[in-house]
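First up is the structure itself, then whatever we jot down about it.
Just one protein chain is left out here, and the rest sit where they should.
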Amino acid sequence: MAERHTNLIVASAPHVVSPANTASIMRDVLIALIPALAVSVYVFGIRALMLSVCCVVFCVFFEWLSRRIMKRSNTIGDLSAAVTGLILAFNLPVRLPFWMAAVGCLIAIVVVKQLFGGLGQNFANPAIVGRITLFIGFASPMANWTITSRMSQAILSAAEVDATTGATPLALSAAGLPVPTNMEMFLGLINGSMGEISAAALLLGGIYLIVRKVISPAIPVSFLATVAVLSLVFGLDPIFQLCAGGVMLGAIFMATDYVTSPITTTGRIIFGIGCGVFTMLIRVYASYPEGVSFAILLMNILTPHIDRLTRHKTFKPAEGGASK
Amino acid sequence: MSAATVFYIVLSAIITNNYVLSKFLGICPFLGVSKKLDSAMGMSIAVIFVMVIATAVTWPIQTYLLTPNGIGYMQTIIFILVIAALVQMIEIFLKKYIPGLHKSLGIYLPLITTNCAILGVCVLNIDNGYGFLQSMLNSFGSGVGFLLAMFLFAGVRSKIETNDYPEAFKGVASTLVAASITSLCFLGFSGMLEKIFGM
Amino acid sequence: MGFSKHLNGVHVNHSKNTAGLPIIPMPAPEKVYIPMSQHIGAPCTPVVKVGDAVKTGQIIGDSDARTSAPIHSSVSGTVEAITQGMTQAGKIDTIVVIKSDGKRELADTVVPPEINSFEEFVAAVRASGVVGLGGAGFPMGTKFNIKPGTVEYLIINGAECEPYITVDHAAMLEFTRDIIDGIRATMKWLQIPKCYIGIEGNKPDAIAKFNELLKGDESIKVHELRQIYPQGAERVIIYETTGRIVSYGMIPWNAGCIVANVTSMLKMSHYLKTGLPLVSKYITVDGDIVVHPQNVLVPIGTPIADVIDFCGGLKEEPGKIILGGPMMGRATPSDEYSVCKSNSAILCFSKAFSNQRKETACINCGRCVAACPMSLMPARISRAFKDKDVEALKELDVLYCMDCGSCAYVCPARKPLNFEFRQAKAMVMEASKK
Partner (left out) sequence: MKKTKLQILTNGIIRENPVLVLVLGTCPTLAISTQAINGLGMGVSVLVVLTCSNIMISALKRIIPDTVRIPCYIVVIASFVTMVQLALKAYLPSLDKALGVYIPLIVVNCIILGRAEAFASKNSVIDSMLDGIGMGIGYTLTATVMACIRELLGSGTIFGHTVTAGTITPFTIMVMAPGGFFVFGCLIALVNKLTKGKAREKQQNKCLGCPGAAFCSQKVEEGGAEE
């Protein structure tokens, strides 16, 4: 008589699952952010690393604390808070006081995410809102750029003229001053927010994410292409516009946030184009030099409508009956 | 008045000086009727409609009746009565002559009398010293701005309505926090219209 | 054909560990437990009594209902008991217990049927006891009982898109000729002008063999299916081969198609040639804890545990035993239940392998949307289900979900999406009844 097993696990099919899970996806995003972090530490020095660690720690701490206060399950294991922290850090100037960064983390994690029920239920990207509130709330510390000797000659000479500004390439361009060469822009030998300076490093991370199928190329490609096309329309240098400011960071890491972007490919393309259009409109016309985060936030808010209009059509015959 | 001025007045009322999200007028319907896109749009269209008509009536009253006779202080009383009467008349008119429109807008009309955006726009037109045409443009723009805010917010609410909110934030509290985040993105456009139209 | 778009699906690790292994017949077990309901439709009533001597292929249960198929004894021996018991489907059913004499003698009734008309053909198909062997269990005699000449396409489903299972593959290689003969007989009597044999591209040897034997026959074409799950789903294979769309609530016949599983066709063909009805089933036995994964020819009614023992037993305490493929198969609570007509695999997995699902929040990644072959919006359906929003569920076409599990397979949040949708479908049906 064979040995009997009568207490087997009964669960619904499918009984196999794909290897990707939320934590592994978030881990991939963290890995993809490493090159940009490395460039940032190279250009700005060790404080870049300290500020990043500070943001990650605060975000994870706030996530843990808010879940605990709400008596809900602990979710720091899904690493989403760490990703938010690192991306938020990338959006900050390197000398921002730690307590201000903590305020940003508080807004990102508690106000934008946990108040709305936690991961997957927020309608706006936490890091974006964190950045915008800091940007508006702490306007001057958030524009307090740091000059280091590793930066482009154009920035160093501009700083000699007016040591207080330490202007970003976008600000130099707005003021009609010489800007860094495209190569310097691409590599990231410029100043700006900590993690957004190096287009090369961010692209490397983006390629990693696309290869690992973590993100679909729809949003970054349509976003970047729109920025490039509109630069030409406005008579600007597309390479400069793509590498300057937060376009790369925004297109690859913030606009692609699953939760706050459309779910279908068509929707994602519309989303990317919208981000590009608003970014360029704000850059060219508004009083803020940079519009990436506002553009992404606006598209986040439009996402439910995009989702509504780009729903897949169910696989069924048009007339409702069987088609021949 | 140049085309640029026309666009400037309309667009700034829609975007940079959005009535709901930057001037806090019409918050009640913004919070109350934005749950479903259909009703949000119906309400907004009714608001645009009444705003424009109310301005068309109150501006001449102020300019040709109140100010010349030195009874400018009667503004508040007269305006609110005019608006209340106007809304009633519009409703009766629609019911009788355009029943289709009445069916879709009818239920929103009575609520509009006490929508502070209507009285607000009438008073502000006078306060800002706008001429008649400017006032009309401003009213139209403000109405469209209201519609835009309602449209955006209705989408947001459809996404977050059934979230697992923390106990204390269920209901209006979370809606207000969502409105707060929504109003953030309007700040990004500050200064834009001035630059485009060279104002 | 006027269609260019392929349906979505997911890339699943094939895990066809038993591919290329021959089918090994399993000797008759000590006892077989044959449930009277092994198909969709009316259950059979036993036509034997306790103590009766029965032989292999003898009818032991039958029904008068239009949708049913007879059930035959899979061994020779004596009827030991006719009891009510639990079956693998989780239902109480009449079970005929037959004590085997170990000889597997054939019954006298096992003689090739004589077929001269459509009616005789359909009667023979019904008498073969064959049902949809891919898992559906729809009686083949009922499926073929249509007005001849009303069907344009016969589609033979040799996709075998589920991971692990290789029995259809093995059968296609071993009995290619018999399958083709079955197809030709069906096309002849049902007056079907065209046949597609859909085979997934991961079985090039089977495709080659069919192509070789079908040289010169324009009416039967082998269609190489893409290597993407679920090509074997009825609505998918119809679309992929003919470009036709079968709507919810319709059967393939409405679109001028009949779909038959390749093993069903083979078993029917065997009956037409030899008169031996469906008394045993090709079964893939696999999984990370099976000592000798292999393909076995198992007498119907054999307890699952006996089949596992025949394959060398298990390396460790099992966590899950799945009847059928890992994407759509059913996890059985106990290995005491017996093998049924519609089973095609027994997969045994360790506890570690079985406990891999821990649900987290939906992150709206869109993988399910990209995976759904029916182009549904699983993430939104799941949300509507959570909100108990029947209107939204209906509007999102949840009824079109065919439970293929692609969405749940790809979900990084490990949400049991298709399980939710099964309940959602019930909710919608319930609401529309009112």
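Going in written order, the chains are labelled A, B and C, and every chain counts its residues from 1.
Methods note: a residue touches a chain if its C-beta (ideal position, glycine included) is under 8 Å from a C-beta of that chain, and two chains touch if they have at least 3 such contacts.
Only a predicted model underlies this, so the values are computations on that prediction, with no experimental measurement involved.
*Asks:* So there's a chain missing from this view; which of the remaining chains does it actually touch?
*Replies:* The chain that is not shown touches these displayed chains: A, B.
*Asks:* Which residue, A:Val103, A:Leu156 or A:Val229, contacts the hidden chain when the whole complex is considered?
*Replies:* The one listed residue touching the chain not shown is A:Val103.
*Asks:* Given the contact definition stated above, which residue among B:Val6, B:Leu101 or B:Val177 touches the chain not shown here?
*Replies:* Within the whole complex, the residue contacting the unshown chain is B:Val177.
*Asks:* Go through chain A and note every residue touching the omitted chain.
*Replies:* Spelled out for chain A, the touching residues are 100, 103, 111, 133, 136-141.
*Asks:* Spell out, residue by residue, where the missing chain touches chain B.
*Replies:* Those residues of chain B that touch the unshown chain are 21-28, 31-33, 35-36, 39, 43, 73-77, 79-81, 84-85, 107-108, 110-111, 113-116, 119-120, 123-124, 127, 166-177, 179-181, 183-184, 186-187.
We take it that only the chains that are shown with their structure count from here on.
*Asks:* Determine the set of chains touching chain A that also touch chain B.
*Replies:* Expected: C.
*Asks:* So how far apart, in whole Å, are chain A and chain B when each is placed at the average of its C-alpha atoms?
*Replies:* That pair's centroid distance is 34 Å.
*Asks:* From the mean C-alpha coordinate of chain B to that of chain C, what's the distance rounded to whole Å?
*Replies:* Each chain reduced to its C-alpha mean, chain B and chain C end up 62 Å apart.
*Asks:* Between chain A and chain C, what is the gap in Å from one C-alpha centre to the other?
*Replies:* 47
*Asks:* Provide the list of chain C residues touching at least two other chains, using ranges where the numbers run on.
*Replies:* none
*Asks:* Could you tell me which residues belong to chain B and also touch two or more other chains?
*Replies:* In chain B, no residue touches two or more other chains.
*Asks:* Which chain B residues qualify as touching chain C in the complex?
*Replies:* Listed in rising order, the residues are 162.
*Asks:* Can you list the residues on chain C that touch chain A in the complex?
*Replies:* 7, 10, 12-13, 163, 235, 239, 244-248, 250, 254-256, 303, 305-306, 308-309, 313, 317-322, 326-336, 347, 349, 351, 354-357, 360-367, 369-370, 372-377, 379-380, 397, 400, 403, 405, 408-414, 416, 418-419, 422
*Asks:* Within the complex, which stretch of chain B touches chain A?
*Replies:* 151-152, 155-156, 158-160, 163-167, 169, 174, 177-178, 181-182, 184-185, 187-193, 195-196
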